[in-house]
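Left out: one protein chain. Kept in place: all the others.
All chains are identified by letter, namely A, B, C and D, in their written order; residue positions are counted from 1 within each chain.
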Amino acid sequence: MEPISAPPIDLISLAPVLVLAVFGMMVLITDLFIGKDKSVLVFISLTGLLMTTISSLAKYNLPVYSFNGAYVVDHLSVFFTFIFCISSALAILISVDYNKREGINVGEYYSLILFCTLGMVLLASSTDMIMIFLGIEIISISLYILAGIQRKNTKSNEAALKYFLLGAFATGFLLYGMTLIYGSTGTTKLAIIAKVIGENKILSEPLMLMGVVLLIIGFGFKVAAVPFHMWAPDVYQGAPTPVTAFMAVGPKAASLAAFYRIMSETMPELSYSWETLLCVVSVLSMFIGNLGAIMQSNIKRLLAFSSVSHVGYLLIAIIAKNSLSSSSLMFYMLAYAFMVFGTFGIVILLGRKGEENLELENYSGLAYKHPVIALTMTIFLLSLGGLPPLAGFVAKFFIFSAALKEGYVILVIIAVLNSAISFYYYLRVIVFMYMKEPIKEFHISLTPMTLLVIAISAFGTVQLGIFPDPIIALAQAN
Amino acid sequence: MNIETVPLTHYLFLSATLFVIGVTGVLVKRNAIVVFMSIEIMLNAVNISLIAFDRYLNLHDGQIFSFMVMCVAAAEVSVGLAIIISLFRNKPTTNLDDFNIMKS
Amino acid sequence: MLLKLTALIPLYPLIGCLINGFFGLRIGKNTVGLVAAGSVGLSFLTTLIVFFGLVMTPAEERVFEQVLFTWFAAGDFTAEFGFQVDPLSMTMMLFVTGVGFLIHVYSIGYMHEEYSFYRFFTYMNLFMFSMLLLIMGNNFLLMFIGWEGVGCCSYFLIGYYFEKKSACDAGTKAFVMNRVGDFAFLLAVMYIFNIFGSIDFTTVFHAAPEKLIYNSEAVTTITMLLFIGACGKSAQIPLYTWLPDAMEGPTPVSALIHAATMVTAGVYMVVRCNAIFALAPITMSTVAFVGAGTAIFAATIGMAQYDIKRVLAYSTVSQIGYMFMAVGVGAYTAAIFHMVTHAFFKACLFLGSGSVIHGLHGEQDMRKMGALKNHMPITFVTFFISTLAIAGIFPLSGFFSKDEILYHALMDGNVILWGMGITGALLTAFYMFRLVFMTFFGESRIDPHVHPHESPKIMTMPLVILAGLAFFGGILGIPIFHGWHILHNWLEPVFHFDLASALEHSAHMLHEQGKHAPSWSHLLATEEGHNIWIEIALMLLSLSIAVAGIFAAYMCYIKKPHLPDSLTKGQWGYDLVKNKYEVDELYDDYIVKPTVEASHLLWKECDAKGIDGTVNGTAKILGWISKQAQSFQSGFVRNYALFMVVGFIGLLIFSI
Amino acid sequence: MYLTFLTFLPLLGAILLTLIPRDEVGAIKQTALAFAVTDFVLSVFLWTNFDLTTHEMQFEYSVPWITSWGINYHVGLDGISLLLYVMTTFLTMISIIASWGVTKYIREYMIAFLALSTGMLGVFISLDMFLFYFFWEFQLVPMYIIIGVWGGPRRVYAAVKFFLYTAVGSLLMLVAIIWIYKAIEEQTGVATTDLIFITENLELPLAPQKWLFLAFFLAFAIKVPMFPFHTWLPDAHVQAPTAGSVILAGVLLKMGTYGFLRFNLPLFPHASYEFMPMIAWLSIIGIVYGALVSLVQEDLKKLVAYSSVSHLGFVMIGIFALNHYGIQGALIQNINHGISTGALFLLVGMIYDRRHTREIKEFGGLAKVMPKYTVCFMIIALSSIGLPGMNGFVGEFLILLGVFQNSGMWAACATSGVIFAACYILWMFQRVMFQKLDNPKNENLPDMNTRELITIIPLIVLVFWIGLYPKPFMKTFDATVEHLLVKVNPDNFRPVKPGSSHSKHAKLIKIEDIARLNHQ
Partner (left out) sequence: MELLIFYPLAGICILFALGVVINNSPISSAISLIAMMLCLAGVFILQQAHFIAILQIIIYAGAIMVLFMFVIMLLNLKGKGEDDKWQSRDRNVLLNVLSGLLAAGILYKLISIINEAKFNSPALTSENFGTVREVGTILFTEFVLPFEVASILLLVAMIGAVVLAKSKVD
């Protein structure tokens, strides 16, 4: 019996993952030795994320493939790692005060966020379907737990259950899709799949196409695209607010990155089959997302639908599949991270224990009591709507240029019309803040960490809107 | 060995049938645990396909894949059942139709 | 040298207007009156000086242009702010400032009791300024400033008693009807620019024969549009109804604006454009017939009115009709002549009526007058002279001017026109004397509480002067002896038009366009000599017609006061005439009301429900869809899973 | 740099205002006013230093902004924008004076106004399409807030409608901008949104020109607003506070017409020619329709708002006359409308302040108690209906003259607007100012005070200045229009009919030729 020779392992490529794993476990272990005050864990986690960011920059001469082409460090993955770290850091910061307030006093919370980040990094860097599948699962399972982490809260439980059941259901489809693709190409490695498609050696095209459809379902669920978005509003509403914010950004970004890899990079030749489908999904996401948001009175649900519509825009980048689409995806996600965390930060700020003030009426007259907060909220909302001079606008401009470059005029027109619809409900929030009289006292506890998140987000939103050049340059540096 | 083999497609038929049964289970059952079981059927169905393709292609990737699927299934089950338990503590039922606090 | 003063002429009233407008309330009534009348007086004096300047220049060079600055320009379009003085505008300026001055003086007395005395004079001075711009402008657009300016002032002055709804209505009506005319005028100006590349009078009229084809569509359109403009301003059919209503204004206003000056602006404009009108025979006959028609039409209405000012108003409409008739037959001099004499006697009549009203403390109904000749002798005498003049009794001014028009109408070969004219003359004599008889003769029907009295000197003086002018005005145009017609000689250079060469140009241009020029030789037939005997015969005829009219009036209103009643009772024709042919009602029913209703409909149905409804409807539909989408969001996991599966199938369908 | 400074000065003021405590009402107002006045005074220097002989951009300033995309911060003024720029600073100043009586959240109000001013100024100077869009959308927010917070009872509806209407249009413009951005890159290899570069280099076939034209058209037509995109305007105007209406009418609507001149004509000359009849008819409908609907309005502000639709119809048809007269007329009419309608809104605002109603039937006979007010109102009303000698006439006449060059029919239809204008303005005037003072509430209304006179008198001076001597104003855009016309002259696109020429100049020459032949 000859021994199994250990394969070469590229630890430097894997550094961010390792750092995250180590810090995740460190959090777990430290948690055992500390009391009720979990601020040390926050510190450790943030350090971990910082280290992750640094370690992700360790590789030069991108892209670097390792593990037989199952793992890649390239521009996309580095940039997305950056986004993940930012979003996770913001999520952790935003959670500190919220967790204290709502009594989510578990150390595992932070390690789960770190592990989830790990999953995202993996997902963004994987070029093997097995790895992609595992990445998705790490993210999903962490999120199921995070959504339900407020154990005493029925809403949180319910959110976790719904998310879990539907997520597992979607996993089934995703898996089946991957299987079919494996069956018809004979490999799970994206690079080889691309080669097989390029050389037209697919074993069975119908199965392949079926596989693609199933993949779209799986990913569609993960990014909450219509018609697989139904979970989003309920889960967003039920999950603890920081988790909601986290869920809306990082995991979505990771899934999109992987989706982009599979669709735009691996099978552009098959675009005749998935392009229309993605267009349909994108258009539906925009419409249903925006129309759904119109009627909401709960701000978290509203933002959930809004995030559904944003997925619609993001899918356009994938459909465009040109040189601009990956960079536009990156830029959009970064901008989106700031906008979402900013918004949710303010949502958290307005809440009190047991009384989260999530209804729009609770925002009435905010501008008169707390003008700065109202103004910041306005900035975030308008940026989400895509109004210059804010980040959301530049991001949309980016994606639309990518799509128009390929001639998707109608799609872009639908997208801009949807932006107009979206203004309606963003404006509604502003209407409440500025144009209604306060119905009750505001008890805003200006907790420093949350304020820090809001400040960072506001800065990011404005900065990316007015001076986006460095980030654009970074995103486009292919 | 000149064994008459079952054609690949038949395995795939089996896989597809089980998958669809799983889907149906998710759609019609109301007990969370049974729904979850149906999902397990779907995963199993996928495993059949993977292994069938494996033999057909003379590769082992599919087996690795199905191994991972099992891992994932295990992980999901532990988390999923934990969720159900924690839910059950707040509301002693597993009937999915009882959970609709959040809706539009 | 003297001509250089031209620019000052309109400036004085403007200054007067500004002073009164800004400080009128503080400087006291006397000063206001002084400033107002004085500024017009200064204008008049300056006009006289300029007049002498013009007289001293040789007849061929009697066109003086003074360009102050370029008003505005775009591309090759330039509108100058400049004045043109030639015999025609000089004539107008003289009588406008002259009569204007007298009326200003009169107004000081008439308006003395008014609280907003200064306001009145501000408007009056502004009017003088606008009127002078209208007359003196050296291009169409500057004329248009005056043109609209006088309309606007007329609006202010008609609505002077703004608390009376009828006055406001009348003002608005006048403005809007004028605007209809202005609309046409503007279009004409644009058309003219389109063809000539200029709106300067000199350039345009000079180039007219070269650039316009005789009797072509273009020239007919331009002239028709100009004529519609003139109709608006000069109250001709169909745009005449504002003028009688305009009597809501103070009487001096009626005298100045609605009799002597502004309403004749239309005639002036057409005469000014004679070089273009000469090329448009169709328009010319239209002008003539509209004029003649208006003359009779208004006269008939005038016969049945009881409001003293309204009778005069219809008489004005009718007289201006005469002027248009004259213009239409190419008798420009006659038109101007009649305009001048009309200014004298009609101003006198209006001021006289004002004096009567003043004396009766505001009573305007003739049925409540009578036998006033004893109470107000000066007013009576002047009024009577003017009435004789308008009726055309030899040797008063009206006799000469009206006769000249009738003569030209007949000489033009159009017996119908002449017939209409002579009928008009008969009616004029009748209704004017009806007015005189009802007011000054017969029994007194005055309200016993009212004690009629003669007006103060400041009012009667202008009356006397105007009556004198009405009496002697005829010498301006004594027709019988060739060369005695001063006005004709004076205006000759303005009306000089070489039809022959114009026709030649037209033929060339038609040829250039590949068309055949019709034979125009008959147009160039040499005019017959001035047949003095025909003229004398006509004079006698019209004189007798006038006398007949007077006699009829005498019969009806002095001799047998009940005759009119018995004659008219139950006659639908009379009712029709009395109700002014119900033209106002027609306009109201068929234009005003439908417009307002249509507007309502547009607003409520089209705008609110149609367009805005579409917009809001879209929003509503989106909202509805949104609601429907919400119903899927039931909160049940199984439904969500079902939806996913449906989505899956949907995607499958799409992928096929 | 100067231009940038001027543009951002109000924003600077807005930022400064945030530092002043909320209770110091006086200081807030004075600071805001000081900034507005400074901005206006300094902007006048732009005018005096403007070189009238060139069509080139002046006071240009360009720095790279988003280098990766070839987007620059490029600003400059030419004849088309100069007056609008100065008018914006001017009206901002007037509006701030007119807002002296605002009591609710005065600091935020002033901040919004100053921010709005920066946004509007930015629109007029942007020479980069991205930058233009940036400012174009930016100014929406303060206006939205101004309507929504300080507006009338239905302010929220109006504000949202205003915002959404504009957003819908401008988002399609965004698509067009990106499309052009892409096209210019394909054509020249230069990825840029620089307007000057694009104007000079973009060559498009007719079909895409048409589509792009329509995209821009929608954005600008909504802003103008042209029939049938006008229904946001009455609502916005009626609900906005007085100063908001002034700015809305005076500046915001001009951004639409400005857009046509800056984008549609030079970028898509052929499409402009092709769409000329459509726009002409829409404008004519707008003119007549606006006037007719004004006629029956019961709310003064609504009446003025609808009259704006009518007036802007003139401006639009003037622009699309595509000749000197029309475009110059439209440009001056832009200014005129800003002055006249702005002043009308101020005046309506004044009686609203006194009576808290704008219903026409609530008034009547005001001339008796408010003579100064009546005189001012009369002058502005007459200027609004285009009485010669006042500002409105110059513009309207030139516009109509321009239109007449294309079609007498259009000119005739458009001119009919002047009749209706007289109807609605005079009828309204009569019902408000004249007749008996029969409502006892009106008996003791105070006449205009000094502050109100200060806001109105400069406008009245302008009314007569432009009406009688518009040369200083019109000179500013001579060269620019000349240059623009080289590109959009209809003669470039008219099919040449053999044997006959419709051009006026050709006709003139022909006649001269005949004359010469005759002499030989």
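Just so it is clear, a contact is a pair of C-beta atoms (placed from the backbone, for glycine too) under 8 Å apart; a residue touches a chain by one contact, two chains touch by 3 or more.
All values reported here derive from a predicted model rather than from experimental measurement.
Participant: Which of the chains on display does the removed chain touch in the whole complex?
Facilitator: By the stated touch criterion, the chain not on view contacts A, B, C.
Participant: Extract the touching residues of chain A with respect to the undisplayed chain.
Facilitator: On the chain A side, contact with the omitted chain comes from 1, 4-7, 9, 14, 21, 25, 28, 67-68, 70-71, 105-106, 108, 111-112, 115, 118, 122, 128, 130-131, 134-135, 137-138, 141-142, 144-145, 148-149, 151-152, 160, 184, 203-204, 206-207, 210.
Participant: Spell out the interface residues on chain C facing the chain that's missing from view.
Facilitator: 636, 638, 642, 645-646, 648-649, 652
Participant: Tell me, which residues in chain B touch the chain that this view leaves out?
Facilitator: Those residues of chain B that touch the unshown chain are 3-14, 16-25, 27-31, 33-34, 36-38, 40-41, 44, 47-48, 51-52, 54-56, 58, 60-61, 63-64, 66-68, 70-79, 81-86, 88-89, 92, 94-95, 97-98.
One rule holds in what follows: only the chains that are shown with their structure count from here on.
Participant: Applying the document's contact definition, name the chain pair with more C-beta pairs in contact, A-B or A-D.
Facilitator: A-B
Participant: Please tell me the distance, in whole Å, between the geometric centres of chain A and chain D computed from their C-alpha atoms.
Facilitator: So the centroids are 44 Å from each other.
Participant: How many angstrom lie between the centres of chain B and chain C, each centre taken as the mean Cα position?
Facilitator: From the centre of chain B to the centre of chain C is 97 Å.
Participant: Specify, in ascending order, the residues of chain A that touch 2 or more different other chains.
Facilitator: Counting only residues that touch two or more other chains, chain A contributes 161-162, 165, 169, 233-234, 292, 295, 424.
Participant: What residues in chain B touch two or more of the other chains?
Facilitator: 23, 26, 35, 96, 99-104
Participant: In their complex, what parts of chain C are in touch with chain A?
Facilitator: So the residues of chain C touching chain A come out as 619, 622-623, 625-627, 629-630, 632-633, 635, 637, 639-641, 643-644, 646-648, 650-652, 654-655.
Participant: Under the stated contact criterion, what part of chain A meets chain B in this complex?
Facilitator: Contact set of chain A toward chain B: 129-130, 133-134, 137, 141, 144-145, 148, 151-155, 157-162, 164-165, 168-169, 171-172, 175-176, 178-180, 182-183, 186-188, 233-234, 237-238, 292, 295-296, 301.
Participant: Under the stated contact criterion, what part of chain C meets chain B in this complex?
Facilitator: Counting only chain C, the residues touching chain B are 630-631, 633-638, 641-642, 645.
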